[in-house]
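With one protein chain held back, the other chains of the complex are shown just where they sit.
So, chain A:
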Amino acid sequence: MSGGPAVRVSIESSCEKQVQEVALDGTETYVPPLSMSQNLAKLAQRIDFSQGSDSEEDSAEGEPRDREWGKQEQEEEEGTVKFQPSLWPWDSVRNNLRSALTEMCVLYDVLSVVKEKKYMALDPVSQDPTAGKTPQVFQLISKKKSLAIAAQLLLKGGEKLTKSVAENQENRRQRDFNSELLRLRSQWKLRKVGDKILGDLSYRSAGSLFPHHGAFEVIKNTDIDLDKKIPEDYCPLDVLIPSDLDGSAYIKVSIQKQAPDIGDLGTVNLFRRPQKNKGSTQPWHVKLEAAQNVLLCKEIFAQLSREAVQIKSQIPHIVVKNQIISQPFPGLQLSISLCHSTSGEKKSSRASPEKSKPDNHLYVLEHNLHQMMREFHKQQLSSVVMPHPATAPFGHKRLRLAGPLAYDKTEISNLQQSEGLLEKIIKQAKHIFLRSRTARTIDSLASRIEDPQIQAHWSNINDVYESSVKVLITSQGYEQICKSIQLQLNIGVEQIRVVHRDGRVITLSHQEQELQDFLLSQMSQHQVHAVQQLAKVMGWHVLSFSNHVGLGPVESIGNASAVTVASPNGEYAISVRNGPESGCKVLVQFPRSQIKELPKSDIIQDAKWSHLRGPYKEVHWSKMEGRNFVYKMELLMAALTPCP
């Protein structure tokens, strides 16, 4: 605010009221202003509803709205061009009201016409028919055209589909050379030399050291007549395998009794295996696989024959033509032969003088040979591979620890494999033979002898060099009581180790007779053991027991065993002697009182001595009732125990 003397400004409203009269004393009498309702009535009197105006009064409408009710005179002077001088603020209102009235009248008229139907009535108005009725023919033609267009589109699409399907089938049938070559390449090693395509089917990349090249050639099969129908097994690709790998081969390992004369050695025994040709595999694949198998068989046989010649053994191995013959056990002959039948030879050369039975061929050993050869390959490969860590020396991984852990010679030799293929296969063959012979021995004994029963439980899990069987000798009906003879047989390569239940360990050789004798002696011992156990159950007292009794006739197999048991009241005694050869002998001792002729003696005066046991009497064991020895013994014991 500026510094100046304040000015007083007064505002006074102008005089609005009219003066009606001025009195003699100077007082003015004003005309009282009109009230609101009086003002409105005054204005409304001015409206002339008879005069309507059709002019657009848009601009005129806007103006009266923002005028105050009090000011009337000014708007008439401020008029625009459109604003008609005769129109005054109420014009728009009047017009609107007039139009509203008109509408209402019309509506009322319509309603009265509809309702009363006195002077006028409503009547439906008939529709005019649409202009230009199209003729039928024209419609038909247009529909046909549109359908034809749609059909054409569909046909085009269908044609495309059938064409592609036909092309696929055509492709599959035709078997393009290149696609077949691609398939071949995905499974076999190929390389291009000049304009020839060569392949490698040897195991050299897998670690083999066999010097065969194993190369095959891929050629195009062009001898096809395009006019004729293409045969089902047509293949545009063909493989040429080397002539010495032609046909199929396998290694036959068989054990037979030693041939009496050595003259028929060297015969090529062919035994043609049926060709398994599945329709889904390509012919070239079958051919190549067969050739690879022939190569592997050749390698195995070459390795075996090399070892047979080089390795010194007690009985030398004979290598004749395609056979290697060795003697694992005396009287036995193991022959490993390479049977290679080329596809050119017919079946006429099938006859072999030996007429070997089909089950003579030990398939397990053939499989093992293949497996061992592949293991050898793998070893070769892994020894070339760099050792980890890089500072370690080449060779077996475990040998790296030999230095720091100060392994001695035995441990080192354990780590290093020194056995060749031939030695291994001979050991396996020995074991198989020993195992089958043991089984045969046990089975023959079990079927021959009924009284103590032999049970053999073979274990499922075996080694190539070791199997085991548990042999139980029991009496029928008394399995729970008489179970003292349980043998665990560990069948090795050349020996059988028997572990008895009582802890004895016996080593038997490969001789069949030894095992049989041993089992027979155990059976006879079992009978006596059974009597001992039975006595415990029946309440009889065991007076003496011996596994190897020195009295009586000498047995050729094992020893006889004997037991003496006395009845609960001591009156009777039973003595049993059982030997593997001599059979069983049972004697019963009676009390003296039962003997009819008692030798009179001066010394024995007292009557009490007659209660002692006296002489023996033998029992006719074969005439006893009972299905087996222990049953008979039980009956005998029961008979000798008098009822109280």
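Here is the rule we go by: contacts are C-beta pairs under 8 Å (C-beta built on N, C-alpha and C of every residue); 3 or more make two chains touch, one makes a residue touch a chain; residues count from 1.
We adopt the following convention: contacts and distances are computed from a predicted model.
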Undepicted complex member, UniProt protein name, chosen from "Elongator complex protein 6", "Mediator of RNA polymerase II transcription subunit 20", "U6 snRNA-associated Sm-like protein LSm2" or "Aldehyde dehydrogenase": "Mediator of RNA polymerase II transcription subunit 20"
Candidates A:105, A:206, A:240 or A:412 - the one touching the absent chain: A:412
Selected from A:402, A:499 or A:624 as touching the chain missing from the view: A:402
Touching residues (missing chain, whole complex) on chain A: 393, 399-400, 402-409, 412
